[in-house]
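Below is one structure, written out as structure tokens; comments come after it.
The complex appears here minus one protein chain, its other protein chains still in place.
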Amino acid sequence: MAEHNSIWEALGFRKASGVGEAGWGRTLFVAIVSLIYFLPVLFIIFTAFKPQDAALSVPPTLSPTSFFGLIPDKYVFTPTIENFGSVFNRSMTSGGAPESTGFDRYFFNSIVIASSSVLLALVIGTLAAFGFSRYPLKGNDTYLFIILTTRMLPAIVVIIPVILMFRVVGLSGSYTGIILLYTAFNLAFTIWMMKSFFDELSLDVEDAARIDGSSDMKVFFKIALPQVVAGLAATFVFGLILTWNEFLFALLLSGPDTRTVPVAMNQAVSSGGRGTDWTLLAAIETLFLIPVFLVTFFLQNHLLRGVTFGTVKR
Amino acid sequence: MSTIEIRKVTKQFGSFTAVKDADLKVEAGEVVCLLGPSGCGKTTTLRMIAGLERATSGDVIIAGQRMNELSPQKRDIAMVFQFYALYPALTVGQNISMPLHSEGLSKADSDARVMKVAQIMHLTEVLDRMPNQISEGEKQRLAVARAIVRDPNCFLFDEPLSRLDVELRHSMRGQIKEVLTGLSKATVIVTHDQLEALTMASRIAIMKDGVIEQVGTPHEVFAKPVNVFVASFIGTPQMNLVEADLQSFGDGKASVILAGQSLSIAADPAVSRLKPSKVTVGIRPRAFSTVQDKGGDTIAAQAELIEPMGAETLIHARTSSGGDIRVVVPRDKRVKVGEALHLKPDPRQTHFFGEDGKAVRA
Amino acid sequence: MTVVTKMKGFAAAAGLAATLMTGGATYALAEEVTLTMAVPDWPPTRIMKKFFDEQYKPKSGNTVKLDVDFIPWPDFYTRVNASLTSGEQKYNFIVSDSQWLGAFVEGGYYRKINDLLDADPEFKKTLMSVHPAPLAAYSTYPYKSENYYGFPQFPDVLVNYGRKDILCHEEEQKNFQAKYGKKLPCTGEELDAMTWDDFKNVGEFFRRKKGEMLAGAPAEDDFYGIAFQAGKGYDFSSMQINGFIWQMGGNVWDETQAPTGQAEGVVNSPEAVAALEKYLSLLEYMPPVAKTGTMDIFKSDELFREGKVAMNIDWIGLGEASLDPKSSKVSDKLVFGQMPGTMGPDGKMIRWSNIGGQPFVLTTWTTPEQTTEAVEFVKWWLSNDIQHQFAAGGGQSAVKEVYEDPKYVTYRPWNRAWAPQLDWQKDVWHVPQFFELLTQQQDQFDLAITGKQDAKTTLDNIAKFQQDLLTNAGLIQ
Partner (left out) sequence: MTSTTATAPPPALMRLSPDNWKLAILVGLIVSVIAAIALPASASFWIIGAMAAMIGAAFVVNAYRRKYYGGLLVAPAIAVLFVMNIFPLLWSLGLSFYAYQSNQQSIRFVGLANYIKVLTNDIAAPANWAALVNTAMFVVLTVTAQMIVGFLLAMMFAKQFPLRKYLLILVLTPMMLSVVASGVFFTYYYDPTFGILSYVVNAITGGQFILMSSKVGAVAGIVFADAWMWSPFVMLLVLAGLVSVPKYLYEAAAIDRVSKWRQFWTITFPYIRGLLMLALLFRTIEAFKLADLVILLTKGGNDTMTISYHLIRIANEQNKTSEGAAISYLMLFMVIVLTNLYLYIANRRSQGA
């Protein structure tokens, strides 16, 4: 019996010291699975480093290095960073001189629009979630459900009234307009998530604080909010990922100056009078991945501690 | 044979040594309390016995079998957790029957066992409730019920009563002791509450900084503490530990200068081995008699704080050299703040500790 | 009683509000005019903007700014359609597919320019210098009427892209001759003379598996003789199939015959069925992606550029990428010819093809000041000098004097096949129902292309649908 147990330990799949921990064997196993899962992304990233003419080569080139002869030469490509330059500067006419593609602007727009709308939604949504959680209205669940339904319809259905409304109030093509729209777009998710977090908190602490003379405002900021920091981080990341890649509203409501990367990315899908420019598309996507990847990575611990709430309540 | 033995067990977390060379043997039917201040390694020791932690070195022997490498499932033990670890999604009854699933009992047998245990632990009324719907005392009883429903090699309790109020704690102590007596298994209880240990244990193991300082019956650890730590840890109010200069030893008496006063106290002959040196003299607060005259062999002090404790009164007194002395006197002995006291220690209850802190005894 | 036309009112309200808000600012200086333009983002529009910025000097002395919104091709229609139909009134100029004319003219978005033509003979002369086929396609609604709307931006036709190195290889020439008793087309002129049967032969002949000999060396990958568009998206099969149908004596629903022209009996005539069958039979010799219904104009072009096929029929608009060694593995092995025809019973080649390319149009809310400048801009754009520059920079010109200039053929290798082809270009469906007609037809063609349905059923379904739809719309009596 003892030996049987030790095999798994020797392989590092289990650790005797403590339930819920594992060793390097587990790491190896998970690394293999994770890498396989990551392969399609890795391929996109590698494509960003390929010379244009290697993008569609048959057999597909898979690696920038042969790993000391481990990978046959036909699968190896010579990496280049030219594509990343092309994202920002390339010839936009046949044989013309390289010119700015505007992507610096688009990246800036994406960052400004996504981060400010997600933050705004977080502020407004957290307030609302606290309201829904602590001061339930008659028919509270119905209101929450109505808020959820705003996520249910395909965007194309509501787009015409929104465009017209933007036109009427002069928000077309402005940052304000698209940020407000994204804020609304994120609110449903934010409110549902944050309400779940507030519901999980113990009311005793807040009541105690009130007895000690704290105002409701202070209770919210000093007592409730610090306890849901993890939830805020999680909601921020989820919201960011969804907003970052939003396409349809961005296409229809942003002007040339407020265009975001997902819209402009289609430059590479139909590029310069041909189909997909694979290496350019890959380079754009790779660059576009970096900010959201970093944010997720650094908030990852919060994500894990953050998204813990009880059951779906209705 | 239900026994537990650990031999030279050491546990290291990185560079931190949580438990060092612990030796302990628990016989069948014996209840051993692991007692010590928080962070002393007592819970780690228990978890090593349970198999929740792996010992860095040493042997864990349960029922005569070395079990270091075995997972908890294979050690056949029962354990009551500090926070009870009740399965939140199961009813009280299902919680109790949980350990029985691995026994392959028939449904009827299993139910009968659950009913029997529920009766013992007074849980029959709440069998169908969820753990979050029962009282704190019931949760505690449920945790114990789950442990005793099976016939394991041994029982382990981790701070079983720490979450109960004083009254409940008192009655639970009795109940647990009663149940354990009937089962005659080796049992280890971890606690930081000496009253719990003194009342429930057949023997007490006192730990400090990962080391088992003393193992003995409640009486032994109280009457014959092996060192300053045990002496100060066991007994309330705490034993007075006073620095003194040992002058000489003769005629069964030690001459010391204590709090600036010269005393001659009857002492264990072993004290004679000590050279004239600094010693620590331990005197329990109840081991003083107050005398009127300021004749020889008394300590002069002035009452500073009077704490009535019901049947007795605790007096904090200050010696002429500025040291604190706690004295317990009967209730009828009226002492006023500022009153001068002459304290005569009971020589039979006076302990001498050498410079290394160890008790000096034959 | 008719309910108040709220939508219209709303649009008016929107316009009013916008004018109130922006009016003061924009027109504070009367001599500063901004023309806003929605264009797809590709070289022919980028170069137009470039020429404008570098060379355009308004005669009026006003400061004219061309504000161009470059929208990626895949989203171009969505963006423009939403902008127009929502009443956003953002753009003065819009690059438009010719078939959108009906929908957006009826919607009241595209400005009829007959009054401008009448008022400015020079303008009229400029527009009339465009070859009549593209002019009708790009400018008229109803099709081939006297109502003018658009100006050619990038005129386009289908041409045959060929691989010289493969087609002219001695060994292949010999074997082809032996097998078919005909010369394997190799030069541009030989390509011009091809019929669909010749095209099929090329397809059959060049089907090579990986490792088989191809032009004197083992093929590195599976190789195919021919490719053309057969995709479900947008118009990526109709544009090719229409050519087959016209050449083989069939017809699509002909809007110029409305309201007496029928769909049923015409669209599914035996000639049309035979034409579709011919089209479908060629798919067999194409790369496997043809079977998935996703071989659109871009995919077949990509296959050609990557050297997987010997011949591909595609728009000139995609040609630049083939010439660029960075994006093309065959850049130095190209030969171009006209799209194949069908041999008539009299031994004369029957040629028809669906025109491509895009005009640009003026919108109805463009102010008189803007319109004046816009007309000047169009005249400048269609002037011979600029059209020559445009053609030299990778564009095409439908202006007679320009493409008839001997210089013209030197600009690009496919230009040799350009002028003759203009004569047999036709267009379809400038009607508002264009998208419904197209979507249903593309869906049906896709079923045929992916082998789920035969040609007869396909055309019957299309005919029935069109008959119903167009009857309801009053276009068929």
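Letters are used for the chains, namely A, B and C, taken in the order the chains are written, and counting of residues starts over at 1 for each.
The rule is simple: a contact is a pair of C-beta atoms (placed from the backbone, for glycine too) under 8 Å apart; a residue touches a chain by one contact, two chains touch by 3 or more.
Given the structure is predicted, the values throughout are model-derived calculations rather than measurements.
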item	value
Displayed partners of the chain not shown (whole complex)	A, B, C
Of A:F88, A:F132 or A:F236, the one touching the omitted chain in the full complex	A:F132
Option touching the unshown chain, where B:A18, B:L52 or B:M207 are the choices	B:L52
Hidden-chain contact residue, picked from the options C:A82, C:A263 or C:L276	C:A82
In chain C, positions touching the absent partner	2-13, 16, 77-78, 81-82, 84-86, 103-104, 106-109, 221-222, 231-233, 287-289, 291-294, 303, 306, 308, 432, 435-436, 439, 443, 446, 450, 465, 468
Where the unshown chain meets chain B, residue by residue	50-52, 71-73, 75-79, 81, 83, 85, 87-90, 94, 98-99, 101-102, 130, 146, 150, 156
Residue numbers in chain A that touch the chain omitted from display	19-24, 26-27, 29-31, 33-35, 37-38, 40-41, 43-44, 47, 56, 58-60, 124-125, 127-128, 130-132, 134-137, 143, 145-154, 156-162, 165, 168, 180-181, 183-185, 187-189, 191-192, 196, 216, 234, 238, 241, 244-245, 247, 261-262, 265-266, 269, 276, 278, 281-282, 284-285, 288-289, 292-293, 296-297, 300-301, 303-314
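As a convention for this text, only the chains that are shown with their structure count from here on.
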item	value
Chain nearest the overall Cα centroid	A
By count of C-beta pairs in contact, the leading pair of chains	A-C
Chain centre separation in whole Å, for chain C relative to chain B (CA means)	93
Junction residues of chain B - those touching two or more other chains	none
Chain A - residues contacting chain C, complex	52-53, 56, 58, 92-96, 159-160, 163-164, 167-170, 172-173, 251-252, 255-256, 263-267, 269-277
Chain C - residues contacting chain A, complex	10-11, 13-14, 17-18, 21-22, 41-44, 46-47, 50, 67-70, 72-75, 78-79, 82-83, 85-90, 220-221, 296, 298-299, 301-302, 305-306, 317-321, 325-327, 329, 393-394
